[in-house]
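Report on one structure; see the data block that follows.
The complex is shown incomplete by one protein chain, all other protein chains being positioned as in the whole.
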Amino acid sequence: MLTDITLGQYYPGSSVIHGLDPRAKILATLLFIAAIFFAESMLSYGVLALFVAAVILLSRLPVLMVLRSVKPLWIIILLTLFIHAFTGEGSNVLYQYGFFRLTEEGLIMGIKMSLRLVFLLLISSILTFTTSPIVLTDGIESLLRPFKCIGVPAHELAMMMTIALRFIPTLIEETDRIIKAQTARGADFDSGSLLQRAKNMLPILIPLFISAFRRADELAIAMEARCYRGGEGRTRMHELVYKTGDFIALAIIVLLIAVLAVMRWGLGL
Amino acid sequence: MPISLEHVSFTYMKGTPFEKTALHDVNLQIEKGEFVAVIGHTGSGKSTLVQHLSGLLHPQKGSVCVDGVNLNAKNAAAKKARNSVGMVFQYPEHQIFAETVYEDIAFGPRNKGLTPEGTDRAVKDAMAFAGLDFETFAQRSPFRLSGGQMRRVAIAGVVAMEPDYLILDEPSAGLDPRARDEIFKEIMALYRKRGIAVILVTHNMEEAARYATRLLVVSDGRIILDGVPHEIFTNHKEELLKVSMDVPPVYKLAECLQEHGLNVKSTPELADLERQILKVRRSRHAD
Partner (left out) sequence: MQSLIEIKNLKHSYIDTDGNEIHALNGVSLDIYKGEFIAVIGANGSGKSTLARHLNALLLPTEGKCVVAGMDTADDKNLWNIRQHVGMVFQNPDNQIVAAIVEEDVAFGPENIGVPPAEIRTRVDNALAAVGMTEYAKHAPHLLSGGQKQRVAIAGVLALEPDCIVLDEPTAMLDPRGRIEIVNTVKKLNREKNITVVYITHYMEEAMQADRIIAMEHGVIKMHGRPEEIFTKVKELHALGLETPLAAQAAFDLRQKGIKLADGIISNEELTEELCR
């Protein structure tokens, strides 16, 4: 049933990682993604792996759950591996079949590229596992605010996300009810040609759209009645404040980048 | 032949921390010609119950049969059986989708496989039932009608399926008293004319007392009381209060009078209570 879907993948907890400021976490995630591209040797990939493992442990999330977040993109990861392995330049041929040539260099490159993807997925899912969507929205708004002068609508984007988070469960429930109501009138959603099936969806989609518009209209009036007039002059109940821990976390990431840079260019490892 | 539920159990979000059992081993039979009111507070399981009656939810345990046909089988007989149970959801006007009143009401009959002539007749009958003049309304956009009229179009859309069992989930919700009375007048006319079974889910005790021949009280996924409304409202007030239900106002008035020593019997009809009061007063004056 539709209503069985649980929204978002926030996993409440009280770990060090959960407690970090959302802005610090978003910045740290971005910096980590940069760090990934500093890694060159297998040894530096080892350092990255250790770091990711440490973050998972610190977050006290179920390890399997975090690892499972790689699942949705496993095809792309495998594809990355194969494309690099079979098309990479290199002289050390391990296997050849007609046009396809598997080289040692290509294989290593493929593994590295896939690892980059895996690290990226793991670290960004740790961000969403440890940060509630609402706090994440606050963080994004706060980080985007300086870019308002170049036309980034930070407040509006955040308000849209907030309202979406609030109404997605309501609209899922509503969809469920409309499907049932039309089913009770003998509607059939599972048979016929593709075009026919698309047409069969109209008795669901039209009421759903009408309802969404009505809700939007009523919500707009209710917001106006509560003195909403855009982001200008607005305050927040929860103001984001950087704490020592946030600076330490960012410092650690910068250190990680430094270590990787030194390994690559200083020591040639 | 009846709708029958045998040992039906149902749990929402089974196997998750949000697991909630909505029905516990429910047994129930509803015959054609009955007018059954189902009461129970929000979350009691009454919505889950009526969705089983119409085959919209499949029992996790037990079975639901209409006229001996299991509703959850995947064959033509089961589909026909499901079509014999009409379901009007709460705020049914929110499910209207077609460009004209005619097209929206014709949706059900067409899905049932009626011929164009058959559909036409079913739509005309349903509109007549709902008090919607064919000439005036058939080609109008349902979205431009008033709230009360949209409600009638939506109910007509289910009635046009010509169900033997008609389930109505709070058909009068959000309407003013006049519109409420009209909707019920039409439902009663249909009930009497076609001899169908009506299953009315309601929060309004007065509606239950006035229209139903049978009352089901649902609490915590079980049918805790099943009987004639008058009998339940007279003799089971304590049980009703315990599950946050109440008796209709006219029973409360009778009870208040009885407590003060006036010799009147509780009754679902105000007129009847007034006759009793007059009799008591006369006999008192005669003394």
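Each chain gets a letter, A and B, in the order it is written, and its residues are counted from 1.
Please note the rule applied: contacts are C-beta pairs under 8 Å (C-beta built on N, C-alpha and C of every residue); 3 or more make two chains touch, one makes a residue touch a chain.
None of these values were measured; they are calculated from a predicted model.
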{"item": "Listed residues B:68, B:116, B:147 or B:195, member touching the removed chain", "value": "B:147"}
{"item": "Contact with the hidden chain (one of A:156, A:188 or A:218)", "value": "A:218"}
{"item": "Sites on chain B contacted by the missing partner chain, in the whole complex", "value": "41-43, 144, 146-148, 173-179, 203, 244-246, 249-250, 252-253, 256-257, 259-262, 270-271, 273-274, 277-278, 281"}
{"item": "Missing-chain contacts mapped onto chain A", "value": "133-134, 162-163, 165-166, 169-170, 173, 214-215, 218-219, 221-229, 233-239"}
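One rule holds for everything that comes next: only the chains that are shown with their structure count from here on.
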{"item": "Chain A and chain B: spacing of chain centres that average the CA atoms, whole Å", "value": "46"}
{"item": "In the complex, chain B residues that touch chain A", "value": "12-13, 16, 18, 51, 54, 56, 82-83, 85-87, 89, 92, 94-97, 107-108, 111-112, 143, 157-158, 161"}
{"item": "In the complex, chain A residues that touch chain B", "value": "1, 3-4, 6, 174, 177-178, 180-188, 202-203, 206-207, 210-211"}
